[in-house]
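Apart from one protein chain that is not included, each protein chain of the complex appears where it belongs.
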Amino acid sequence: MKKPDFHFPPLLRKLKRGGPAITQPKDAGLVVAYTGIGRESRVIELGSGSGFMTVQLANVAKEVVSYEKRKEFLEIAKENVKRSGLKNVTFKHRDVFEGIDEKDGTWDLVLCDIPDSHKTVEMAHAALKKKGYLVGHCMQAEQAKALHLEAEKHFEEVFTIEGTVREYEVKEFGIRPKHFGLVYTAYLVFAQK
Amino acid sequence: MKKPDFHFPPLLRKLKRGGPAITQPKDAGLVVAYTGIGRESRVIELGSGSGFMTVQLANVAKEVVSYEKRKEFLEIAKENVKRSGLKNVTFKHRDVFEGIDEKDGTWDLVLCDIPDSHKTVEMAHAALKKKGYLVGHCMQAEQAKALHLEAEKHFEEVFTIEGTVREYEVKEFGIRPKHFGLVYTAYLVFAQK
Amino acid sequence: MKKPDFHFPPLLRKLKRGGPAITQPKDAGLVVAYTGIGRESRVIELGSGSGFMTVQLANVAKEVVSYEKRKEFLEIAKENVKRSGLKNVTFKHRDVFEGIDEKDGTWDLVLCDIPDSHKTVEMAHAALKKKGYLVGHCMQAEQAKALHLEAEKHFEEVFTIEGTVREYEVKEFGIRPKHFGLVYTAYLVFAQK
Partner (left out) sequence: MKKPDFHFPPLLRKLKRGGPAITQPKDAGLVVAYTGIGRESRVIELGSGSGFMTVQLANVAKEVVSYEKRKEFLEIAKENVKRSGLKNVTFKHRDVFEGIDEKDGTWDLVLCDIPDSHKTVEMAHAALKKKGYLVGHCMQAEQAKALHLEAEKHFEEVFTIEGTVREYEVKEFGIRPKHFGLVYTAYLVFAQK
């Protein structure tokens, strides 16, 4: 069974892989679309990881501040932002549980991709402007649940979704989904202030 | 069975519904993510329809030119762009099969949401810059197939996907997908020049 | 949004609805297929509920013994088996946590559709013959997890799946999935002795 082709856009093909897990376009796309961030948006990322989400957010938003506590991940994420050519990302080498600098209620999106994401709810709430979103990218159902329930205590609206994409085999004689593929990446928890 | 909550971001909640079919955030998000369009991108839309896709693209891209042949749809799309507050959309009241003005090979994305989308392949190819994308939003499998096969004659890489989103019911006692929901909207055909 | 047509076979159309949740054909079918039960199989059901699963199992297997502690559910399940015309079901009005009679290691399948299904693992193990299956029909992810992990302590192979079915709209002009439908019913945990 061959690994499926992820069909990355040119932006992502330049990036280095092999480090921490990468965020698939489908999940970055769902984050952009369900939060409505755009050219004027300002974004905080908790957990730079491979930098794949960082690059996809920075390509759309005006500004991204990205926190990462692990030095080796930070280097990968920085390298990937550099390769993307984007100039609107500020990295901060810090464990977010020591506190983040952005507490002014002016941010549009806090994207959280770290363990214990439910413990970032108050911090994210302080950073976000009214109607802004905290989004958690959660690997396990339990993590999504913990974040969802904690967010309900502080935010106006909370919902949890999961997106899947199927690719089709298209030939003159017929169209059908491909037999094998990527069937899961993450649960996404959205909380609107 | 209640209609599912689509969880629109503030951007889309301002828009008027009830006219032509609306493009869900999930599909707009997949288009943004798989083409890598961003703040600097220039987009052509063939078929404004309800304006929901127009607004979602214009919120991310630098500029959108949108064609619509039906006067009543054009009015709805214009009204919706007005409600969104976005200033970077140019509407053209024309049947695209009479030809489009953009033939200069400088555009990043041609989004096509009209019947007979396979007949727009050459027109889109002329408009797009190298590595730019034609994307078809197709309702029927046959339409996706026709576009996919025609695009393969002119473009470097073609793939067809379909995205689905499931929402979860999250309570203290348990997490599980909701029983009923939206299970299909469209096939998306991507062709990279 | 209309409730989707469940496309029940004649066997199920005779049954009474409106009581406890019914087991969809897709889930009964997955149980039959992944356990390989057939004409010669002997089945124990923990939790008769509406009798929908009872009837679907009894239609395939040689014999079904079905336990139900709630009198009102038992009456519904009995009525439904009567309506089906099947003669191979024995009902027992009992809380299974007081113990079941079948401890002889000769049964092919124990189907469990009650809360705290993870507490039935040892009881099921005693009832089953070598290579027989315990299957849990679990509503919440947590319930599936608890059963899966407990079963791993006693059974040879354990796997957890979820099945979804999409219906298609088929017209001369095109084929595509229907827009709305049933997207979730249950997690199914299979444990082979």
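Which chain is which? They are A, B and C, in the order written, and residues in each are numbered from 1.
Note that a contact is a pair of C-beta atoms (placed from the backbone, for glycine too) under 8 Å apart; a residue touches a chain by one contact, two chains touch by 3 or more.
Everything numeric here is computed off the predicted structure, so don't read it as measured data.
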Which residue of C:Arg42, C:Lys78 or C:His148 touches the chain not shown here: C:His148
Residues in chain A touching the chain absent from view: 1-4, 139-143, 166, 173-185, 187
Residues belonging to chain C that touch the chain removed from view: 5, 7, 9-12, 25-26, 28-36, 38-39, 56, 59-62, 131, 133, 141-142, 144-145, 148-149, 157-168, 170, 172, 175, 177, 187, 190
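Here is the rule we go by: only the chains that are shown with their structure count from here on.
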Most remote chain, CA-based centroid, reference being chain C: B
Averaged-CA centre spacing for the pair chain C and chain A, given as whole angstrom: 38
Distance between the centres, which are taken as Cα means, of chain C and chain B, whole angstrom: 42
Cα-centroid distance, chain A relative to chain B, in whole angstrom: 22
Per-residue multi-chain contacts in chain B, two or more chains: 141-142, 166, 175, 177, 187
